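Below is the structure I would like to discuss, written out as structure tokens.
With one protein chain held back, the other chains of the complex are shown just where they sit.
Naming follows writing order (A and B), and every chain is counted from residue 1.
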Amino acid sequence: MCLAIPGRVISTTGDSIMRIGRVDFGGIVKEINLAYVPEARIGDYVLAHVGFAISMIDETEAARVYEDLREIAKIESELEPAS
Amino acid sequence: MKHADEYRDGKLAHALGARIAHEAHPTALYHFMEFCGGHTHAISRYGIQDLLPANVRMIHGPGCPVCVLPIARIDMAIRLAQRPEVTLCTYGDLMRVPGSNGNSLLKAKAAGADIRMVYSTTDALGIAEAEPDREVVFFAIGFETTTPPTALAIRVAAEKTLKNFTIFCNHVLTPSAIQNILESPDVRELGRVRIDGFIGPAHVSAVIGSQPYNFFAEEFEKPVVIAGFEPLDVMQAILMLVRQINEGRHEVENQYTRAVKPEGNERAKAEVAEIFELRKSFEWRGLGQVPYSGLRLKDAYAAFDAERRFDIREVEAHDNPACECGAILRGVKQPADCKLFGTVCTPDTPMGSCMVSAEGACAAHWTYGRFRDHARAAS
Partner (left out) sequence: MTVKTYKRKLDIKNGRVDLSHGSGGRAMTQLIADIFHEALDNEWLRRGNDQSAFDVVGGRMVMTTDGYVVSPLFFPGGDIGSLAVHGTINDVAMAGARPLFLSASFIIEEGFAFADLKRIADSMGEAARAAGVPIITGDTKVVERGKADGVFITTTGVGVLPDGLDLSADKARADDQVILSGTIGDHGVAVMSKRQNLTFETAIVSDSAALHGLVAAMVEAGGYGLRVMRDPTRGGLAATLNELAHQSGVGFRIAEELVPVRPEVAAACDLLGLDPLYVANEGKLVAVVAPEAAEKVLAAMRAHPLGRDAVIIGEAIADENNFVQMTTSFGGGRIVDWLSGEQLPRIC
């Protein structure tokens, strides 16, 4: 449900409910309404759903969680007998 | 794509699977329901079940707003679209959903109705502005993720005093549905469906935050872990759920911290609260009438309400009696239990919404589950 994907804001126009950003999703650029993320600046990552940004991506959190995942993987590979 | 691709790493997934296998108590059973259809899709598409130990099972929940839309509401949309002055704008997901008599928006379009697929409410607004002679009706569906975009469209339509733009509102609420499932006899008393914990929706939570789930964790003493949509997110959430069960905890935890805050998106919530109000009750395909689970436009925005402008009423409509979508949506039955599965009901000729929607349990089983059964039978 609710396909939303992360993209990077590369430019913005307008303001308030008509604040629109050009957002880069891995090479595809689409216009996304930024009304719900007034704090979004150029260079920030937002989560977009049906043409609207519904939240910001917290890159610090993202890095932290990903490190956790890699830690778990490291522990597991140490537990596994060498193959 | 950054913040997505990293979470699709097969090696990390295997490592997580191994960790889950290590931590799950060998004699215990862990049954988790992923409420959200996007999670069902990720689990199927990446074959996550194959990476989990046998005693950790996923149960598919009803979190697919397309799947739970009742036939009567599809019929209403088709009737609206058939009015010569109406241009019905809809997301692609709804085009093939079967209404009564096997009709659908796609078929109605072939028969001449002006139905246009759009990616966003912004597009529907654009059509209304470009074609002032047409009555543009936007078929609004979705959970809390999709409601803020509709709210903003109404706000813009109001500011531009558009006279030819309305919405047909079918927005529904997630917590109400979760509560309905947890309170259902199947789960609560009869123990027919055993649910030990929930994987909470990713993007609904980005809007509503993690707070609304506290009630479930406390009242029903089940852990809830909010998970992102990528496969590694789901697996990490499963690990967190296993740990909660092992430690006897039943809390709300957030795996998707990069996008979900405890309070969610305040601005989006405020906009929705300004424009919409709760219906006393709304029908969910498979769950029946669920109290305070659906939204409609407030009187102040009546001018944008298609149900009021066009005076269309719900006409009672029933699913095919042999269709088990209801039981499947509640997790009581499996797709293979339905007599229609694979015979009368296929993705070509869907009888119920579980087969039409890409993330419906039956469609998922058709694409991925059959492979597993096929492979099992062959080995």
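The rule we apply is simple: contacts are C-beta pairs under 8 Å (C-beta built on N, C-alpha and C of every residue); 3 or more make two chains touch, one makes a residue touch a chain.
A quick note: this is a predicted structure, and the numbers were derived from the prediction, not measured.
Visitor: Of the listed residues B:Pro175, B:Gly197 or B:Pro231, which contacts the missing chain in the full complex?
Guide: Touching the chain that is not displayed is residue B:Pro231.
Visitor: Thinking of the whole complex, not just what is shown, which of B:Gly142, B:Gly228 or B:Gly264 touches the missing chain?
Guide: Residue touching the absent chain, from the options given: B:Gly142.
Visitor: Out of B:Tyr30, B:Tyr46, B:Phe168 or B:Tyr213, which touches the unshown chain?
Guide: That would be B:Tyr46, which touches the missing chain.
Visitor: Touching the missing chain, which residues of chain B?
Guide: 1, 4, 8, 10, 13-14, 37-38, 44-51, 64-66, 91-93, 95-96, 106, 116-119, 123, 142, 146, 231, 347-348, 357-359, 366-368, 370-372, 374-375
Visitor: Spell out the interface residues on chain A facing the chain that's missing from view.
Guide: The list for chain A reads 1-3, 5, 22, 25-31, 49-50.
Convention: only the chains that are shown with their structure count from here on.
Visitor: Roughly how many whole angstrom separate the Cα centroids of chain A and chain B?
Guide: Whole-Å distance between the two chain centres: 22.
Visitor: Where on chain B does chain A make contact in their complex?
Guide: Going through chain B, the ones touching chain A are 1-7, 11-12, 15-16, 18-19, 22, 36-38, 63-65, 91, 119-123, 142-143, 145-146, 148-149, 152, 155-156, 159, 201-204, 206-207, 229, 232, 236, 239, 255, 257-261, 264-265, 267-268, 271, 359.
Visitor: Which bits of chain A are touching chain B when the two form their complex?
Guide: It comes out as residues 1-8, 17-18, 25-26, 33, 35-38, 45, 47, 49-52, 54-59, 61-62, 64-66, 68-70, 72-73, 75-77, 79-80.
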